[in-house]
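With one protein chain held back, the other chains of the complex are shown just where they sit.
Naming follows writing order (A and B), and every chain is counted from residue 1.
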Amino acid sequence: MRLNFKALGLAVALVVAIAAAPPTPQAKELHWAFQGDIHSMDPYSLNETFSLGTLGNVYEGLVRRTADLKVVPALAVRWELKEPTRWRVYLRHGVTFHDGRPFTADDVVFSYKRATAKGSDVGGKLASVTDVRKVDRYTVDFITSAPNPIITSEWETWMIMSKGWADEHQADMPEGPSGAGASYAHLHENGTGPYTLVSREADVKSVFKAYPKWWDAKNHKGMPDRVVMSPIASASTRVAALLSGNVAMAYPIPVQDMKRVDDNAGTHMLVGPEVRTIYLGMDMFRDELLHSNVKGKNPFKDKRVRQAFYQAIDEDAIAAKVMRGLATPTAIMVAPGIIGYEKSFKRLPYDPEKAKALLTEAGYPDGFELHMDCPNDRYVNDAQICQAVVGMLAKVGVKVDLLAQPKAIYFGKILPPKLDTDFYLIGWQPDSFDSWNPLYNLLNCPEGKKGRFNLGGYCNHEVDKLTAEILSETNQKKRAAMLHKVWGIVIHDIATIPLHQQALAWGVSDKITVKQRADNVFHWYHVDMK
Amino acid sequence: MLVMIIRRLVQSIVVMLTVGLIAFAMFRYVGDPISQMVGQDTPIQVREQMRQELGLNDPVVVQFARFVGNTVRGNFGISFRIGRPVSELIIERLPATLELSLLAALFALVAGIPMGIYTGLRPDSWLSKVFLTISLVGVSLPTFFIGILLILVFGVLLGWLPTFGRGDVVHLGVWTTGLLTASGLKSLIMPAFTLGLFQLTLTMRLVRSEILEVMRTDFIKFARARGLTPRAINFGHALKNTLVPVITITGLQLGGIIAFAIITETVFQWPGMGLLFVQAVQFADIPIMSTYLVLIAFFFVVINLIVDVLYFVVDPRLRAESSPHGH
Partner (left out) sequence: MQRIREIAHQVFDSDIWYSFTSSKVTMLAAVVTIMFIVSAVLAPLIAPQNPFNPGDLNLMDAFTPPVWYHAGMVHYVLGTDDQGRDIFSTILFGSRISLLVGVGAMLMAMVIGVALGLLSGYAGGALDNFIMRVADVTLSFPALLVAMLIDGVVRGIFPNVTQDQSAIYVLIFSIGVSSWPPFARTVRGSTMVERNKEYVQAARIIGRSPAAIMGQHVLPNVMGPVLVIGTIGLAISILTEASLSFLGVGMPPTTPSLGTLIRIGNDFLFSGEWWIVVFPGAALAILILAVNLLGDWLRDALNPKLR
């Protein structure tokens, strides 16, 4: 047996030669990476920001949002209130789906039915609509159960599908990701949007190309011709892919790597406050906490204890160290850009002495013990925030056992029906960009459909009453006053401990310019390839 | 020998089923897939209904029976997360993992055996000491750390190699290969090195100690006495006698390589089965998890068998023992 050194040398030479070969540039081709993949090509299967945001490149809603999140016409050109409960919507002429079928009122009626059918996850976006009627080929009426001034707010992500196409491929019923068989719409698309799907391998790579007949193409001359989307789960690998130029855009970038991306020749960061609010919730409905050494009573029912927790936590330190300055501490449960946000509300100051005094006053001079639940793969540095909170509470004598777990386990534990938690960290982003959504879902008394995600069971009937009025109030001034009042109550009650809005963290190559949306949605027509 | 193979197979299947049942009983605890299959404001009732429809509320035994029944019919179910048949996904991902694993194993052998021989024959030379030290450092750091360091140096700082994925692949029927394109080959270098490093060290040290041992045996001494050249002794006699343990370990390690590919694939976003499995665990995607485990066990049984068969081919003594007429 003789080692063939010649062959080995040749192989090494070949490898070096391959390694040294320059990459071939493609004309206006955009490669980009996100931490995960979309779940389906069906725009009704999962109501989740990234999935719907990405599908927004292929499908379109009746309206869309600009880069600064204003609602503007898309497949609808205008809409008007005919009666308090009847909206008339005029559709855009001359739009075609990717397979060439024309877009008409029938498609809107069909899309309403499909989106509200069993198996659809986006029905909530049309919750107030009781019927959609075709008036003529390009006009439809939306009938609502009660006056709804913000009816269009969630329509960007209710995307219009083609009736003819769905009928042809038996895709007329939505299937959640649990669907028994791979439905046609799950793997194929037929939208009206700026891009069509070329090929797709889940978790590996999806390739899209520009749709030449897109109605708005003339206003987006610089947009890429081809888009290659590669999910990269590991944060370091994602950053490396951007730094090395393997992708031209990647997000989210971990906060600690932003400086590196900025300092690197050829890449820069695009940051801004995200509309998601990260907050801490407390169980205040049980008579006794599930995992505490305090028996016979629930300390969180006492506002002084909630305030002590609030003031024991140094949110500024969290923002500065854990988030590296890329978080905006907040006193209110909504972010700037959401209707109802006001910067006049101030956080209670960090004051451990006061916190200790409050605890003593409430009858816990030596603190107490409880559990805290936290995801470790959902929000930016979520587990690290919780770790820091545990340390800060320890300094005022409260001993917290931290359970930081992957989201699959975390949400199963804390969401109803289990609601197995004393104290938890969670984030919320209102899809409608209106305060009504978090008030109704997070802060109303949990009864029926109200307060479905009010895991701590905070209940103030005045808040409920105001929330209901806010939904149907059409006078903007009155509505603003009501919003101010209701947020004041929530903040005064310390219903939750709001922490911050995390920062959007997009890493971008200097070769392109990108418009960033505050809801972390990436639309490729917002890219200019120069 | 055929009887032995069949008996081994049957035994393995029985034990696999038992282990499968235990593993399956565990799945119900790994998390709630529903919370990730629906959006944040999906009502609780809808979530509960989905759980019912997916059969997640059935007793473990019923779920397991359903799984075994379907598996026997070649139906591995539909992934909760991706919404496609698991068998399709596995077929898509298998080539990536196999190419990576085989290349890593090949690298470990091609580099490890010569290094082992050298260090075994010249235990006191400085090069041997260098080999031994470097190889030890290689097994003293966790794989993921080595992977990230490689990415940092060769991907980011030097910019020579791609940092993630498989590059361009060529479709040959159902098989996809990265071996035929420049970007595919470039993409393979770092992951294969990372994955193979541990095995390389193992192979090298094994060959070395076998050589050391063989060189002291009487029959090498006889060979020397007979005046054979050192080359003939080293390669004709010594190496041949080290082959059996090397085959065993390599065979056993191949299963380990496929499993350890989980880490390498996660670091390099390598689109293989390991990555699929990791993401399935995070999502509590039961159909993918169970299929992956069954497949890994199956590979292992097959590899074990091949190793046993190779024994017979390589080592005449074993052949003699097994044959009733041999004595």
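Heads up, the rule we're going with is that a contact is a pair of C-beta atoms (placed from the backbone, for glycine too) under 8 Å apart; a residue touches a chain by one contact, two chains touch by 3 or more.
Note that the structure is a prediction, hence the values are computed from the model and not measured.
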Specify the residue from the set B:Ile34, B:Ile148 or B:Ile288 that touches the hidden chain.
B:Ile148
May I ask which residue of A:Asp420, A:Asp493 or A:Asp528 touches the chain that does not appear here?
A:Asp420
For the full complex, which residue in A:Val140, A:Ala404, A:Leu443 or A:Val521 touches the chain that was left out?
A:Ala404
So which bits of subunit B touch the chain we can't see?
8, 11-12, 14-16, 19, 23, 26-31, 136-137, 139-145, 148-149, 152, 156, 209, 212-213, 216-217, 252, 255-256, 259-260, 262-263, 266, 278, 281-282, 293, 296-297, 299-301, 304
Which subunit A residues touch the hidden chain?
235-236, 239-240, 243, 254, 256-257, 259-260, 290-291, 314, 317-318, 320-322, 371, 376-377, 383-384, 387-388, 390-392, 394-395, 400-406, 409, 413, 420
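In this text, only the chains that are shown with their structure count from here on.
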Quick one: subunit A and subunit B, Cα centre-to-centre, how many Å?
38
Interface residues, subunit B side, partner subunit A - complex
30-44, 48, 50, 53-54, 78, 80-85, 89, 92, 114, 148, 151-152, 155-156, 159-166, 182, 185-186, 189, 235, 239, 266-269, 271, 275-276, 278-279, 282-284
Sort out for me which residues of subunit A touch subunit B in the complex.
1, 3, 15, 18-21, 33, 39-40, 45-48, 121-122, 124, 175-182, 186-187, 201-205, 230-234, 236-238, 240-241, 243-246, 377, 406-409, 411-412, 415-417, 428, 431, 441, 449, 452-453
